[in-house]
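A single structure is presented below for examination.
Every protein chain except one is present and positioned as in the full complex.
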Amino acid sequence: MPLSVAVAGASGYAGGELLRLLAGHPEFSIGTLTAHSNAGQSLVSVQPHLRSLAGHVLVPTDAHNLAGHDVVFLALPHGASAAIAAELDGDTLVIDCGADHRLESSADWAAFYSGDHAGTWAYGVPELPLAPGIDPLHLGATKQRERIVGTRRIAAPGCNASTVALSIAPGIAAGVIQPTDIVSVLAVGPSGAGRALKQNLLAGEILGSANPYGIGGVHRHIPEILQSLRWAGAVDPTISFTPVLVPMSRGILATSTAVLTPGVTAAEVRAAWELAYAGEPFVQLLPAGEFPRTADVLGANTALLGLAIDEAAGRVVVIAAVDNLAKGTAGAAIQSANIALGFEETLGLPLDGVAP
Amino acid sequence: MPLSVAVAGASGYAGGELLRLLAGHPEFSIGTLTAHSNAGQSLVSVQPHLRSLAGHVLVPTDAHNLAGHDVVFLALPHGASAAIAAELDGDTLVIDCGADHRLESSADWAAFYSGDHAGTWAYGVPELPLAPGIDPLHLGATKQRERIVGTRRIAAPGCNASTVALSIAPGIAAGVIQPTDIVSVLAVGPSGAGRALKQNLLAGEILGSANPYGIGGVHRHIPEILQSLRWAGAVDPTISFTPVLVPMSRGILATSTAVLTPGVTAAEVRAAWELAYAGEPFVQLLPAGEFPRTADVLGANTALLGLAIDEAAGRVVVIAAVDNLAKGTAGAAIQSANIALGFEETLGLPLDGVAP
Amino acid sequence: MPLSVAVAGASGYAGGELLRLLAGHPEFSIGTLTAHSNAGQSLVSVQPHLRSLAGHVLVPTDAHNLAGHDVVFLALPHGASAAIAAELDGDTLVIDCGADHRLESSADWAAFYSGDHAGTWAYGVPELPLAPGIDPLHLGATKQRERIVGTRRIAAPGCNASTVALSIAPGIAAGVIQPTDIVSVLAVGPSGAGRALKQNLLAGEILGSANPYGIGGVHRHIPEILQSLRWAGAVDPTISFTPVLVPMSRGILATSTAVLTPGVTAAEVRAAWELAYAGEPFVQLLPAGEFPRTADVLGANTALLGLAIDEAAGRVVVIAAVDNLAKGTAGAAIQSANIALGFEETLGLPLDGVAP
Partner (left out) sequence: MPLSVAVAGASGYAGGELLRLLAGHPEFSIGTLTAHSNAGQSLVSVQPHLRSLAGHVLVPTDAHNLAGHDVVFLALPHGASAAIAAELDGDTLVIDCGADHRLESSADWAAFYSGDHAGTWAYGVPELPLAPGIDPLHLGATKQRERIVGTRRIAAPGCNASTVALSIAPGIAAGVIQPTDIVSVLAVGPSGAGRALKQNLLAGEILGSANPYGIGGVHRHIPEILQSLRWAGAVDPTISFTPVLVPMSRGILATSTAVLTPGVTAAEVRAAWELAYAGEPFVQLLPAGEFPRTADVLGANTALLGLAIDEAAGRVVVIAAVDNLAKGTAGAAIQSANIALGFEETLGLPLDGVAP
């Protein structure tokens, strides 16, 4: 019998993508869907692409409406998750797609966000390496997925952080690159910023233009990236991180570079990534000389990586393509749920992109 | 009396932009326009946006047709310029918009291009700093514009190289950043690749996607960037350079970072760029906290820069927005012509972008 | 045991979409994949979004390679299907995604295409109404789906023709609109024109622009539209049909208008469409006042319609949104296969779009 699932924030972009994927998941049955200003409307009037969920109506976002489900996905604005989660039963699997519970360090939270730190939930980009001794609760764990097995409160990873950490962590874990002086520049689609009414997200501002934001070390995803890199074994990692909005609805194309460890061979470098993701269905390293495009992962729970070594620059260059709403958010959340609940990890998650 | 101007390669994107700008230039009169496969057609049948040039007809590209003009702009595929230029009168100002004559080093040419090196012509991004003693022919020169004054063979700078060198050179000239380990990632529109029929330039491949290319130190614009950085005073500069095609017709949004020299203050860093471009109409540093978008320079001969200091990463981050066809190619060529001919440097060159 | 399926033309956009959908179809097993210039390459090197089909290699397109399958999908250029189909076993279900076998009238073929008419195969947009007496082979049939039940040679409907016919036919079948003087204007994404190297399909030509083509009654899809309208009961239908390429990779947004029959009420008009598509999962009429967007059907086998009555103009306006590659081509072909083979018609076909 399928588990009942509620989604809070079903009228937003992340909520819509959760529902698109949940509608095809064989072990979940979609229950209560909540929204804020759209409460009272039918789901399809707000998310007209979700034809298979035509009967559903949005109700107000509160713990009462969300209670009584096996799984609750929270796709809410920053700061709204903790209060609701506190009222939900401890046996309910609650997965927060927002940033509130991702960081272990309250100092990091204070430095990059405003307001009180809501606390730390289990967090894991399943495919990311864990360095030996990093996670005392899961002896022998070698991937972050171990961090969320059996848990009931999960902070789903952020799209930019997942993409960059997946690009860089294998080289750090293997010691073939330096953890300091990483540089990442991302071309990102505006859906990652949500459905909020902001002038910089108007089509007139985005069409035909490339618009940077969060420049100079102030972007909120930086501490989340560094946290994952530390878990992969990095000591005092540093990163220059710059996202650039480009005119595509979805997608992250991250170009990340790191300094090669002196003396390593090109084969050793490539082997670090190959080994890290061998057997991983959702994170794939392309053959040498091939690099991914965001269209190739549109709608998929897949991260594609391409790797080159620039000997003159002394750096490895890793290109990663991720759909910010799928593998970057909703797919990651469902993958986390699969892991936490003991389902097959790939259940209900598409591997193929929609291209062109 | 205006000077007569010919354009070879008038059917391409660079040729079209040259003509759009030349049509409004008060000192030039448009003469012969040549093309390859489109010879015999009217210009507006191939460049339907150039209504003011409705009477012009394309003739075949050869030295005979191009002879007898005061100025000849070559907007031809790589390798096609040298033979034609050799047949043109030495007093004719010839400006090559292609790469054939940009590099001083034949070894660089051999490493990044194929075929013989056609030789070196005068080259200059006018606003770029020249380190003392770099240019023996122009004692006291402090900007690259001095390199092209009075010359008759000019290699116009490439779009990516101009954009990155403008972003980085002031810091090198001032000693506030290190010349090694520069990292640049560019979001670029596909018009920079020309009007050639290649599958990766089809709309179906570009729309809705971000597509990297030339990854890992192999892009042909790298030696041109490093040449300008050396002229600004860099010793053994290195750069990791990655362009990403994004779905906008024009524009380059370059994110460039470099390691801060230990001990410099934020004010010293910003001052390096402010001084370098003080009084330059076409290269402007935005106030602290502001960063440019490519839409802001669409159609303009303007490069806009924004600068941030990331203390945690130990790097300066410079964002530059340039229209690859305007300031990146055709505007740069006309600005070069203005300089070479002793006209006011800004003549016929738009400062304002077309936005949104 | 699943049926074995071959796809000819697997390297194009239609072929890629067929494979994306076939990969998730529970009754089909993917066999031989053929291509022309890409033969010998792996499928994912050409279609990098199809990660689940990573092991497949493209072989040359010929009848020998395509033989021995239960189902063969042909996604080939115009004119290439007939010769290959002639060599395939008569029991093999062959579905042609091209136009070669769609038209009943050889005169129509001669007027709009070049070369010999390859002949007529079974054709049906499943949801379209059939007027009484139109189809003598299927007494009592009221939908086009009856035309393909049990057949082994099927001409899959074209994307523009399906979209326009679905928009208009119900009103004709019900007599609430006139069959003459229909006007349809379509905003279409360039993927519908395939992956061919044509200058008008370059990203530089499409980005930031709306480009009409096939204007003035010459577009090849016109006779196919009129054929369906005649089957719905139209006597001497006429249509002004204009497609406009717009900068989105996929999608058709058709605005179709027809003259209201004098005396009909608004309720009667709406009822015609409601009745025609009641119970149809893949063709849905939105509530009054709602109109579809192409993003709502991206990747889905769904056609969404919105309808308004313009009393001052004396016309009904029907807006239809269809994904040209999914419901417009590959989804239609698979839906046809489901019908021909007696499978559930919805098998393997997504109802929900990928938005935003």
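Should a chain be cited, it is by its letter among A, B and C, assigned in written order, with residues numbered from 1 in that chain.
One rule holds for everything that comes next: a residue touches a chain if its C-beta (ideal position, glycine included) is under 8 Å from a C-beta of that chain, and two chains touch if they have at least 3 such contacts.
Please read all numbers here as calculations on a predicted model, not as lab measurements.
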Sole residue of B:G31, B:G98, B:P129 or B:P292 that reaches the chain not shown, by the stated touch rule: B:P292
Candidates C:A23, C:V149 or C:V185 - the one touching the absent chain: C:V185
Candidates C:P190, C:G306 or C:G331 - the one touching the absent chain: C:G306
Candidates C:L50, C:L207 or C:L285 - the one touching the absent chain: C:L207
Contact partner of the left-out chain, one of C:L285, C:L298 or C:L349: C:L298
Interface with the undisplayed chain - residues on chain A: 13, 189-191, 195, 197-199, 201-209, 247-249
Touch residues of chain B, complete complex, unshown partner: 13, 16, 20, 23, 45, 47-53, 191, 207-208, 249-250, 284, 286, 290, 292-293, 295-300, 302, 304, 351-356
For chain C, the residues touching the chain missing from this view: 181, 183, 185, 187, 204-205, 207-213, 215-217, 238-240, 242, 244, 246-251, 253, 255, 257, 259, 291, 293-296, 298, 306, 308-315, 317, 319, 321, 355-356
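Going forward, only the chains that are shown with their structure count from here on.
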Pair of chains with maximal C-beta contact number: A-B
Centre-of-Cα separation between chain C and chain B, whole angstrom: 46
Residue list for chain A, restricted to those that touch at least two other chains: 207-208, 249-250, 293, 295-296, 298, 355-356
